[in-house]
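Handing you this structure, nothing more for now.
Only one protein chain is missing from this complex, and each of the others stays in its spot.
Take a look at chain A:
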């Protein structure tokens, strides 16, 4: 570029004098607002309990959750057995904590698969109009099934296992994620900064990666945090119905299914995993609400 020396422009001085000096990175500002948000902090706290239990499972629950000890069956929670024991005398503390690990692993895997394939499908459908109709009709067909019914159908066909549960939940939720990404991409594609990139000669890949996807992340992150909660809840439902991880592997769903028979005599067996599930879902929902308020203010509920 061979631009001549710019002369001073006195008329511009009033306009440019207030150019800020302190750097404010948008990501840093978002983080600071998040950590001032009460709901978000509460959600992080609740979900943090479950996450810590899942990560620290081998340390805080050293007793094998599948070890039978008929002598100790139906012990109520006390000093020896923190959460009591079940009908086979297994430590409920160990079972619930290892169940938490499985729930977190499944939730995280479903979220990851959604982040990858939901973004991919949504971005392709939203950006390339020629692909939109085909992709979205398949999407609509999958979304026409009630979520849990479709998940039951997929696991019933594939057979019960942890991996199949992840697969089933991914199939159920990816169309929903793809729709959310697609709708953001359709709006962003028409932004003038995208036009400016086209005018500069940018290719599709650069436009998607630099201009569209970074700006489509906010609603996606919010969606994924709620999705984590749905995935944990659906996994518990599938295990409760006997379509999840195969017993004796402990999951909150199958502990509750077994505990259901002894609800009146040993109510702790079904209550404790239920409470764990409630804490997880509530924590993730609060966290999602906080993220939504900060990242996507247009969706904030009017108060």
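Keep this in mind: a contact is a pair of C-beta atoms (placed from the backbone, for glycine too) under 8 Å apart; a residue touches a chain by one contact, two chains touch by 3 or more; residues count from 1.
Everything below uses one rule, namely that contacts and distances are computed from a predicted model.
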Listed names "Aldehyde dehydrogenase family protein", "Fe-S cluster assembly protein SufD", "Beta-ketoacyl-[acyl-carrier-protein] synthase family protein" or "Dipeptide ABC transporter ATP-binding protein", matching UniProt entry of the absent chain: "Dipeptide ABC transporter ATP-binding protein"
Options A:26, A:62 or A:79, residue touching the unrepresented chain: A:26
Of A:202, A:246 or A:279, the one touching the omitted chain in the full complex: A:202
Interface residues of chain A (partner: the chain not displayed): 1-4, 6-7, 9, 11-12, 14-16, 18-21, 23-26, 191-193, 195-203, 206, 210-211, 214-215
